[in-house]
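One protein chain omitted, others in place.
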Amino acid sequence: MFAEKVIELIKEVDRNPDTIDQYNDEKIRQIIEEMHLLFKLNMNDANATTENRSLWTTVQVRHSALERNKRCILAYLYNRMKKIKTLRWEFGAVLPPDIRELLSDDEYQWFSKYSGNLALYMRSLGQDIGYSGIDLTENLKPPKSLFIEVLCVVDYGKLELEDGDVVMLKKNSRHYLPTSECQTLIRQGILKQIM
Amino acid sequence: MVINCQSLIQNLKINNRIFPKQKQMSTENSGYLSITDILVTTEKVPCKFLHDLPKMGFLDPSAADVDLKAGCSVEIPLWLAESLYSRRPPLVSVELPKIYKESYREILNADACAVDLHKLGQHFYELGCYVAKHDIKSEVAATLNNTYRQRFRMLLAASMSSDSINTMQPLSASERIQAADASNTERSFLTWLQRGDTPLTTANMVANHRKRKRAEMEML
Amino acid sequence: MESTEELQFSDDEEEVTAETVLKTLQSAWQNERLSPEILPHQNDMVECMLGQIQHMERNINKLSKTDLRTSIHKMEISRIKFIICNYLKTRLNKIEKYCIPILNQERQRIETDTNYLTPSEYKYAQEYVLNMENHMKNVVLNKMPGNMQVFEMNKMAEHPNLQTHVFLKANETINGVVLEDLTGEDEEIDLEEGSQHILQYKPIADLLKNGKVTLL
């Protein structure tokens, strides 16, 4: 049957909505190969339609299969792009190596461009009135208190606070920190809020 | 303190301006990139070929011929059926899958809640919307509508129940998503009510990748 | 440390306080969160609030750390920052999702000076679509057979669902809102001041943009 391989790709995206899988280079290559084969068969049959008019119908069937393959591959890419955007918002502009390697080189390039465009936009915010931009990845939840107690989950190192104090974030250490200054670290899974 | 933001006033005035009517597409988005629509259109529907199809014999697994002959009936994916049907003249006639046929319509119209759509029609509504036009008596459309309206109380029940496995069981794929969304709403309300404060948490994808990594490590 | 004094305008009798601006911004945020399509931007409100925050932050630095006011002002600033960030981020999400139709409509709106996007948002949207197109071309489209290579802008476009149902409250009495019915029997309803409804977004889109209803 036509365009079956490409459905495996689509199911891959559908299966794991909250994580991103390794880019499936090999399958994409195979699908594009299938498309070239269908296209070649169509070229040949299209030239033969003068002798056998009913071949034209066959050409149309293959054409539909070509369109279907195209649509599914683009949907695969597009849905990965949506996930890659989420990576930018959640991990930040620098991806951990194990996440980075799940993306193809082209996808990583797209990630960098997306990240750059976003940075440019965020820097432009409030520029007219002397701001140096606003980081929209912060202030994700309504504030409840100015300070919160946190537990450090990994050995992170030094964190310099706005008032100049330096805190040493070591695994299993507890801290009482300004909420605004540890939100990002909590999102990235480095700190955990203690309730 | 006097702030000079002249444009502020203009902006307040904008609120009173009549905005020009925009031209908008009146239909739902085409869903070209929609994973759900792609999966729905992968479902097979019975079709009768109205023309010979040279070299397409493989579409019919029961036939050994190289060519597909006009008049034979084959189950093909919906995307192909839709495409062949839309040609002028149509290359196929599409028949209704059994869940949309009269015998099932009667059961559904009598008591839609008794039907296990998970088993009988994962994409009952979505597929139904595509095939409704092939129903000469146009009763499929009414059945879809009626079924959904009757079964809405199952969604209500599933969203309220703590025993999610049993109540979710007979639901179609899209009904499951709606019931799951509704029970998420209920859960986040209860969490809000019971807890003094909602803690800041690790981002979703970050947490899930951590989890997956841990699972992979444990498997080694 | 006074910030609530009236903002004055030389060419107009209208007086706008920071409090009013904050209220306007808050309802813009709420409506933006709840409407399917992108709404006209409120950049002046955002910038005015950012200015207020800046001013307030400078003043906080002059207070002693133990002054009761320090934590109160900081809390209020945090609250306003949340609104601003969430508002702008909500808009950005819509701009990304519906980038193609938004850009098409925005080009026409710019001509009549009724643009919905700020210049920065517009630039962002253009760059975003360009990156998307290039990515798809580089990765797959250019490798496909001849007539399959086209990036079909119309097919790729995702549209906001204007037929979606929304909850709203009428800020004033509005008579004769027409609810379209597929059977051809349109229904007309009146929205009395303060009344609440669930109905399709499309017939009330303009009312929302004119501030006559608020989404809930």
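For reference, chains read A, B and C in written order, and residue numbers begin at 1 within each chain.
Simple rule for what comes next: contacts are C-beta pairs under 8 Å (C-beta built on N, C-alpha and C of every residue); 3 or more make two chains touch, one makes a residue touch a chain.
As a working rule, contacts and distances are computed from a predicted model.
For the omitted chain of this complex, the UniProt record lists the protein as "DNA replication complex GINS protein PSF2", which is one of "Ribonuclease P/MRP protein subunit POP5", "DNA replication complex GINS protein PSF2", "Ribosomal RNA-processing protein 42" or "Ribonucleases P/MRP subunit Pop8-like domain-containing protein". Though it is not drawn, the left-out chain touches A, B, C in the full complex. Contact with the undisplayed chain is limited, among C:114, C:134 or C:161, to C:161. Within chain C, the residues in touch with the undisplayed chain are 1-4, 18-19, 22, 26, 30, 33-34, 49, 52-53, 56, 68-69, 71-73, 75-76, 79-80, 82, 147, 161, 163-167, 179, 181-182, 187, 189, 194-200, 216. Interface residues of chain A with the unshown chain, by the touch rule above, are 42-43, 46, 49, 53, 56-57, 59-60, 63-64, 67-68, 71, 141-142, 145. Listed for chain B, the residues touching the missing chain in the whole complex are 27-28, 30, 41, 79, 82-83, 85-86, 88-89, 125, 128-130, 132-133, 138, 140-141, 144-145, 148-150, 152-153, 155-156, 159-160, 174, 178, 181-182, 185-186, 188-189, 191-193, 196, 198.
Simple rule for what comes next: only the chains that are shown with their structure count from here on.
Arrangement of the chains shown, judged by which pairs touch: all-to-all, with no pair of chains left without contact.
Greatest centre-to-centre distance from chain C is found for B, with centres as Cα means. The geometric centre of chain A is 24 Å away from that of chain B, both derived from CA atoms. With each centre defined as the average position of its C-alpha atoms, the distance from chain B to chain C rounds to 29 Å. Annotation for chain C: residues 47, 51, 155-156 touch two or more other chains. Of all residues in chain A, those that touch two or more other chains are 67, 71, 74, 78, 140-141, 179. Chain A contributes residues 28, 32, 35-36, 38-40, 66-67, 70-71, 73-74, 77-78, 81, 85, 104, 106-107, 109-110, 113-114, 117-118, 120-121, 124-126, 128-131, 134, 136, 138-143, 146, 179-180 to its touches with chain C in the complex.
Contacts from chain C toward chain A in the complex involve residues 46-47, 50-51, 54, 71, 74-75, 78-79, 81-82, 84-86, 88-89, 92, 96, 120-121, 123-124, 127-128, 131-132, 135-136, 138-141, 143-146, 148, 155-156. The touching residues of chain A, counted against chain B in their complex, run 1-3, 7, 10-11, 13-14, 18-20, 45, 52, 54-55, 57-58, 60-61, 64-65, 67-68, 71-72, 74-75, 78-79, 83, 86-87, 89-91, 98-99, 140-141, 144-145, 148, 179, 183, 186-189, 192-193, 195.
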